[in-house]
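Structure below; questions to follow.
Yeah, one chain of the complex is gone here, protein chain that is, but the others are all in their spots.
Read from first to last, the chains carry the letters A and B; within each, the first residue is number 1.
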Amino acid sequence: MIEAVPVEVEKNYLTEKQGVLSWFLTTDHKRIAILYTVAVTALFFLGGFFALMMRLELLSPRNWLVSAETYNKLFTMHGIIMVWFFLIPSIPNTLGNFVMPMALGAKDLAFPKLNLLSWYVFMFAAAVTVYALFRGGVDTGWTFYTPFSTSYSTTYVVAAAVGIFISGFSSILTGLNFIATTHKMRAPGLTWYRLPIFVWSMYATSLILVLATPVLAITLLMVAVERIFQVGIFDPALGGDPVLFQHMFWFYSHPAVYIMVLPAMAVVSEIIPAFARKPLFGYKAVAWSSIAIATLGFLVWGHHMFTAGTSVYSAMVFSFLSYCIAVPSAIKVFNWAATIYKGSISWDTPMLYAIGFVGLFTIGGMTGLFLAALGFDVHVQDTYFVVAHFHYIMVGGTVMAFLGGVHYWWPKISGKMYPEGLARVCAIVVFLGFNLTFFPQFVLGYLGMPRRYAAYPEEFQFLHILSTAGATILGVGYVAPLLYLLWAWKYAKPATSNPWRATGLEWKTPSPPPAHNFESTPVVNTRPYDYEAMKEELDLV
Amino acid sequence: MSDPVALELREQFATPEQQRETASAGMWIFLMTEVLMFGALFSAYTVYRILHPQGFALGSSEMDILLGSINTAILLTTSLMMAFAESNAQEGNERWLAICLIAVMLLGAVFLYVKFSEYIEHYHEHKAPGFWFEDSSPYANNVQLFFVFYFIMTGLHAVHMIIGIGIMAFLLFRTWVGSFSAQYHTPIVIGGLYWHFVDIVWIFLYAIFYLPGLHR
Partner (left out) sequence: MTAPRLSRRTYVFAYLALLALTLITTLIAYLNLGVWSTVIAIGIATVMASIVAGIMMHALYESLLIRIIVSGGIIWFFFMITLTLGDYISRGWLPVPGK
């Protein structure tokens, strides 16, 4: 980091207009990104609260804090809030919204009004879902498996399904907007191979948002219809098939994992070259692997149903395809490693998070291969092994990258720096707390501890206590950045336009950027991440 | 600034051409989400039809082929009217543009009228799914499943038709206030894309619900 006098700007997007209405009626992608950030942060801590309650309950082998029924609601509400109201919108709608138009050299997204509409739709969906949770909650698990959700559960299934159904429209609007923007709003000279990987990955994410979300919407609609009218859509007694629900649900929900992790890869692909001072290794391979993940991600959903009674032939095909999708993921990991290799690395906070991401994502991905193996999957199906696996991807992957990205672009967003030393400590706390929380769960699952139980045999207690201790540390690691970033917004020292000496168009405009992003439309004539060729220019900043 | 094209150019775009192409791409992407949404229902319907062939054949034989065919012809006609509307818009012929839009709306309303009279007929014959459903065949449950999909899919299509008529009304209003010209009429094209797509959905619904019941 280098010290420099901040560039004096007349007006930026934060000061351009004043007043509450200027925020709630804004069509500026940067302001909408902040609206989204506030919303998903609040929902993240709500979902985190449910997780903390669960971890506390699991301190003892017997129910001591909440009843089994309440516990069922806790894990359901944790899942629903975290999946649809934090992880899915987290990076695309906050950092993606903020950075993508600038990375393209555009004044805004292609459809700014749709962007604002998507925020309102999201808020309405969140309101409906939170209403369902506080009226009495839902106990089906975030997966809404039939026939329990349609015939037996006595909780607010329809209201929660409607909330998620509505949030789907917000996802679709965002995805549509990003795709159209990437195709049509690029600055002159910004060809596809000159785009940052951030844009490639956001584009791949948007493909999934657009192609998968409608299937979830219609599936939840059918659950609601079946629950209200009891007409047998998924009821075997009336000729329906519960496994068909699983097919349709996972057609969305497996790709949804990539909605969560591709944006994380997008962030990490920006951070690593900037802090290793090297061009991203294997740029084209990394770019196309995003598209490959988005495509292959649609062909593997059956691995969630190996024990659900699908045919063995179908299971074999899905198992094979699940192995295939490890290839593009591994391409990314190897290329990040090759980028770091012999780089001149600076260990600033974003880099700490990015390196943490690579390690944790690798563990999450490798255990995913275990689960794709038919025999092993039967052994650990519905155990904590699965829970640990997807938390390594979603928390160790997406949340780490989200925090890394927030720190990386914080100077651009707020125009202020953040307390670097404290932030580094917090990044390490998050990493340690995370591993202490979730690594014991691999062991628990392998030993046979099933997921979604409030009580368990006493021999598992030690590992559960470790996990709860880790969750407490993790909680501290999440609250601290919220506090110091809020402090930094007002009191930290101003940031220069390019504090990390990074490439990318978003760093060529003042921090915070003016309302229309650029003084004049930028023209691009270099390859991305050209850290070696641009050394002198960047060092002058 | 009296140039209507310049007036309609949003600030994020550099040229009207870019704006038009972006709008068109946006609509097409949206239509693909619709493909996947109806596609999911179509897949589920196919699974159940393979699992329960007799019940679905019985259900299908309850359909009124005459009304279904008339409705298909009506919708195809609205598509022609919509295409003409676009031609008139391109020529700057606002009067005929308005007339075509009105024709689309009226024929769309006729379609909905026929559709809802079919619904009422099914209800009176106790074929609407739910506790009022009655069927004496041994495949009663499967016939009900057929009608579940029939009502969800045609119902969803009808909702799209109603939205489509709303869009046509909006376009008519904008035509009336003089927003469109030979240079700028992108909303007509975009609205038309939506309308034609709803037509395509019906073509498949006609094939999977009405036709299989004709032969015994």
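Keep in mind that, in the parts below, a residue touches a chain if its C-beta (ideal position, glycine included) is under 8 Å from a C-beta of that chain, and two chains touch if they have at least 3 such contacts.
The shown structure was predicted, so the numbers you read here are calculated from the model rather than taken from an experiment.
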Partner chains on view for the chain not depicted: A, B
Residues in chain B touching the chain absent from view: 17, 20-21, 24-25, 28-29, 31-32, 35-36, 39-40, 42-43, 46-47, 50-51, 65, 69, 72-73, 76-77, 79-80, 82-84, 87, 90, 189, 192-193, 196-197, 199-200, 203-204, 206-208, 210-212, 214-216
Interface residues of chain A (partner: the chain not displayed): 183, 207, 211, 215, 243-244, 247-248, 251, 298-299, 301-302, 309-314, 317-318
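The rule is simple: only the chains that are shown with their structure count from here on.
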Intercentroid distance (Cα basis), chain B paired with chain A, Å: 35
For the chain B and chain A complex, residues of the former touching the latter: 10-12, 14, 18, 21-22, 25-26, 29-30, 32-34, 36-37, 39-41, 43-44, 47-48, 51-52, 55, 129-130, 133, 141-142, 144-145, 148, 152
Chain A - residues contacting chain B, complex: 106-112, 114, 172, 175-177, 179-180, 183-185, 210-215, 217-219, 221-222, 225, 229-233, 237-241, 244, 248, 251, 516, 521
